[in-house]
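My questions will all concern the structure given below.
The other protein chains are all here in position, but one chain of the complex has been omitted.
The first chain written gets the first letter, and so on, giving A and B; residue counts start at 1 in each chain.
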Amino acid sequence: MLLKRLTEAYGVSGDEGDIRDILKEELSGHADEVYTDALGNLFFRKGKGRGPKVMLAAHMDEIGLIVVGFEKSGLLRVHKVGGIDDRVLVSKPVVVGKNKVPGVIGAKAVHLQKPSERKKAIKIENLYIDLGVRSQDEAEKLVSLGDYVSLSAKTREAGDNCLIGKAFDDRVGCAILAELFKEDFDLDITAVFTVQEEVGLRGSGVAAYSIHPDVAIVVESTSASDVVGTKDASHVTTLGGGPAITLMDASYIAPQVIIDLFVQTAEKLGIPHQFRRLTTSGTDAGKIAQTHAGILTGLVSVPCRYIHSPASIININDVQNTSRLVKGVLNVIAEGGLTLETTTEKIK
Amino acid sequence: MKQLLKKLSEAYGPSGREEQVGRMIRDELKDYVDEIYTDNTGNLYAVKKGTGAKIMVAAHMDEIGVIVTFVEEKGFLRFSNVGGVNPHILLGQRMVFANGTIGTIGMEKLDDIKKLTLEKLYIDIGAKDREEAVAKVKVGDIATYNRDVVEAGNRIIGKAMDNRAGCAVLIKAMQELTKTDNEIYAVFTAQEEVGLRGSRTASYRLNPDLGFAVDVTLVGDTPEAPTMDVSLGKGPTVKVKDASVICHPKVKEMLESLAEKENIPYQLEVLIAGGTDAGAIHLSREGIPSGVISIPCRYVHTPGEMVDLDDMANAVRLLTLFLSQPLNMQEIFPCYLS
Partner (left out) sequence: MWNKVQVSPKNWGLSDLDIKRFLKDICEAPGVSGYEHHVAKVIKAAFCQFCDEVRQDRLGNVVFYKKGTGESNRPRILLAAHMDEIGLMVTKVEEGGFLRFTAVGGIDPRTIVGQEVILYGKETLAGVIGAKPPHLTDDEERGKGHKIEDLHIDVGLPEDQVRKLAAPGTLAVIRRELIELAGNSIAAKALDDRAGIAVLLTCLDELERLQHSADVYAVATVQEEVGVRGAAVATYGVVPDIGIAVDVTHGEMPGVPEHDVSYIGKGPALTLGPNIHPKVGKELVRLAKEYRIPYQIEVTPGVTGTDARAIQVTRGGIATGLVSIPLRYMHTSVELLDLDDIKQAGRLLAHFIAAVDHEFVEGLPCY
């Protein structure tokens, strides 16, 4: 299963090589053109079609850590890459660097902490990676400064058609687009698997610049907070509630034509769908929409509980329905169902 | 001016949903320009063709608002902010949606008013339950303040003076601008309040020789105001700097000397926090020398924003004169170093 392979692979922002390799292997036979750019974005292009030029985007990178120093004892000092809650990190297994050296995230044992310490969150400054080595020399033989550190976790099936695992944000988007790209649409399509979304939406803007599409669709994963102790109004999305269409986030406001396109397509095809009920946090959609003289961009996400942790949950129905919705939207675009032209009046 | 400002201020146009204001502006300008068009960010362009310098003047037409994120079973609407809205100012406000539905903002029981956040507030549109509510308002619909304009002497109070006052100034300038060789692009930009988004794509599209923004600015003449040498009624300002842009020194000087020469009252503005469209324009492509003319405005981002009609009239004069003068770009921006 592609999604399992993609999520179990390691690809912290700036170090997306393994994900690129999987996708290249998976899609090269289906594309007319495959290339990468100076940042590492991976592009697959195919098709002609008379319709608008379409960009599909999902980001390959995941949050993680990076080695910034060594203790004499051989423990590694790390900083966070992307937005991680420090409290999630303690006692997690990791792999470090190109050679995937295994390690664990350690902290002072609770027995040795003062009562006042025990009540506090354990900050990254008080965490370290333990490779099981006894000295800095030994550690330096295994890893180097600047090596990326990824949380490691298996992807497993669980509950009622759910998956447990890490990095669904946004490997689920990658998997959906990879599968869709294999199908035929009467369109000029470029699927881009972007880098460095988690460190400030770095990859998508330059990718959109070089493709210069007429319309872009971003497939993301977003928070589902439909859990005990959270009020209905704060659920953001509901697990199993279908693809979540974004109306507005910190980087983006959906144009009315795009909302209509997604909602009407979902209704026509009988696909359950929901709106993302949170307006904070930015996405690649915002960057793409602001490229060149403005690119019409849509954003749809798979709900994910406990996002940005190595034990998150998604629902397989949501994945399938998101895929169906994007496919439906692409067909509508191919049939000329999206008005791209804006009004021009020549007065004199 | 008064009539135009009233019409624009009372119009509905939060960030991302500016079409109603756009149509109004189009009607005002259609007899005065050569071309009008829109783009997919939501900007409206009104163009006077010419052979001289290519100048873009941006006035954002969007206003702040709130976006519905959830409809409760009992019909109350939960919302989030569109742009910089403050929960304390929202409390008790009357809000209006695009389709005219009006509601009032209520608050959950709260022991300490200092702890008021947007999450504690909701809009009540008088619906009995969810079913009745969603017949009028859906998740994703955006509401703005519902507030009529009032006159207070020579000053006008209303919502969205930020930046319909700027729109009014730019409309008037385009109407009064008769003789010029310059090619003028009046761009009524979208989504300024959420991050200068319309002006970013518009300036990329146009790649002008010179960029301007016409916007409102804060003042320092009210009790315990921020430290700022700008007063209401002492003329439009020539911006030096804000958080988004350091205006091109040459453009700033040209505006200053024109105002001096024509005896137009003006003030110099250093705004500590906040930005404007020029912030996006000047960084477009290889860089665009940009300046800003601001209209002093009290109580920005409240439903009681106050501007002075003389400041606006003087802003129109300054802008019109600037745009009408012949501008030789090679002379104005020779390589400093050659």
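Note that in this section contacts are C-beta pairs under 8 Å (C-beta built on N, C-alpha and C of every residue); 3 or more make two chains touch, one makes a residue touch a chain.
Just so it is clear, the structure is predicted and the values come from calculations on it, not from any experiment.
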Options B:89, B:118, B:134 or B:240, residue touching the unrepresented chain: B:240
Of B:92, B:106, B:220 or B:326, the one touching the omitted chain in the full complex: B:220
Residue in contact with the excluded chain [from B:1, B:116 or B:283]: B:283
Contact partner of the left-out chain, one of A:31, A:66 or A:189: A:66
Omitted-chain contact residue, chosen from B:4, B:77, B:213 or B:228: B:228
Hidden partner interface residues of chain B, rising order: 220, 227-229, 240-241, 246-249, 252, 267-270, 272, 282-289, 333, 335-338
Residues of chain A in contact with the chain not shown: 13-15, 17, 20, 35-42, 65-70, 77, 79-82, 125, 145-146, 195-196, 199-200, 202-203, 205-207, 209-210
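We adopt the following convention: only the chains that are shown with their structure count from here on.
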Distance from chain B to chain A - Cα centre to Cα centre, in angstrom: 35
In the complex with chain B, residue positions of chain A that touch it: 232-234, 247-248, 251, 253-256, 259, 275, 277-280, 289-290, 292-296, 340, 342-348
Partner chain A, residues of chain B touching it in the complex: 15-17, 26, 30-31, 33-42, 67, 69-70, 72, 78, 80-82, 119, 139-140, 191, 194-195, 197, 200-202, 204-205
